[in-house]
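The other protein chains are all here in position, but one chain of the complex has been omitted.
By letter and in written order, the chains are A, B and C; residue numbering begins at 1 in each of them.
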Amino acid sequence: MIRVQREDFDVGAELEALTKGNPRIGGVASFIGLVRDMGGSDRVTALTLEHYPGMTEKKLAEIEAEANKRWPLDASLIIHRYGRLEPGDRIVLVATASPHREAALAACHFLIDWLKTDAPFWKSEETPEGKRWVEKRAEDDAATQRWTIKS
Amino acid sequence: MIRVQREDFDVGAELEALTKGNPRIGGVASFIGLVRDMGGSDRVTALTLEHYPGMTEKKLAEIEAEANKRWPLDASLIIHRYGRLEPGDRIVLVATASPHREAALAACHFLIDWLKTDAPFWKSEETPEGKRWVEKRAEDDAATQRWTIKS
Amino acid sequence: MHLLYFAWLRAKIGTAEEELALPSQVHDVKSLLDWLKTRGPNYAEALKDLGTVRVAVNQDYVGPEHRVRDGDEIAIFPPVTGG
Partner (left out) sequence: MHLLYFAWLRAKIGTAEEELALPSQVHDVKSLLDWLKTRGPNYAEALKDLGTVRVAVNQDYVGPEHRVRDGDEIAIFPPVTGG
């Protein structure tokens, strides 16, 4: 399941709902991304996430479908927020449930790596020095590349 | 932080507490292990977890310290339950928080792999055919071996 | 064609979207970007380094050779930074 929303989410309730009524599930892996403030001269006082409505949902659904093709998952969830967020606020939740922990852990890692490079979101930060657009990190591309199946 | 307890735990509250007041944290990875019932002739109606009080806490603390040595974590948590549990019940929660998602994800994976092979817990299952002790899985040893630093 | 701009590309061009008729010299993504640059200094500035420009046609990422047609939804934006 995927959701793109402005509102915060309840991690405990979301993870509980993911496995509810399915006693085959042995493990749930999850990742929560938070707005961070590195302090010092790089202080981030707020973050604004802009996205491409329509394409965002399409890409997240494709990434989720790919994870379900690669690993035997019983359930998966991606929630990504947009709008203005402050340090400590949740940005994203990725969760995967499987009978086997390796599948859940690998699929969760895959999903967060891929959505970093494929989901059309853009961050701008507010700092004491003004507003600035967040630049892409080369490490993110490298992380996604790891999952590329060599043909 | 480590906790060995009979009682259930509140995943949402535990993850929230892990990052509270630390805006440096950018990512929280977690893994929840659940009692599973594979259905069919292998039906598990309940599970009892026995442990070695004293050594359990010692081993979990050592594994947590090792993860903190290998990755730059701002917080980590292992909660492992013992006693009688039913399908769908939570057994274990592992969570790691770091400024960087790769550290949190890798450390979480490491912790669950290691506690599977190093923490002195033993499972017995109740099935329609009677009670049986769960046998060690060779895959678990292999999973832990991956983390061994070659010297 | 319907054009959409995001993030700093939107800010530099000064608009989030616009409806334009497909000019005769535009047949693929590359020729579309070349033509857009001639529309004013804001476009020229926004599109001067194509290494930092990504394009999606009908909500799929495409390369410079991808064909564009009238009626397409064409989005132009910097590398994504979500998650």
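Quick note on the criterion: a contact is a pair of C-beta atoms (placed from the backbone, for glycine too) under 8 Å apart; a residue touches a chain by one contact, two chains touch by 3 or more.
Owing to the predicted nature of the structure, the values given are computational and were not obtained by experimental measurement.
Chemist: Among the chains in view, which touch the chain not shown?
Modeler: Listed by label, the shown chains it touches are B.
Chemist: Can you work out which residue in B:44, B:73 or B:91 touches the chain that's missing from view?
Modeler: Selected residue, touching the omitted chain: B:91.
Chemist: With respect to the chain omitted from the figure, which of B:6, B:20 or B:58 is a touching residue?
Modeler: B:58
Chemist: With the missing chain put back, which residues of chain B would touch it? List them for me.
Modeler: 33, 49-52, 54-55, 58-59, 80, 91-92, 112, 115-124, 133-137, 140
Rule of thumb we're sticking to: only the chains that are shown with their structure count from here on.
Chemist: For chain A and chain B, what's the span in angstrom between their mean Cα positions?
Modeler: Comparing mean C-alpha positions, chain B is 22 Å from chain A.
Chemist: Could you please state the distance in Å, as a whole number, between where the Cα atoms of chain A are centred and where those of chain C are centred?
Modeler: That gives a centre separation of 26 Å.
Chemist: Could you grab the centroid distance between chain B and chain C? Build each centroid from C-alpha atoms only and quote it in angstrom.
Modeler: Roughly 48 Å separates the two chain centres.
Chemist: Can you tell me which residues of chain C touch two or more of the remaining chains?
Modeler: In chain C, 83 touch at least two other chains.
Chemist: Touching two or more other chains, which residues of chain A qualify?
Modeler: Within chain A, residues 33, 112 contact more than one other chain.
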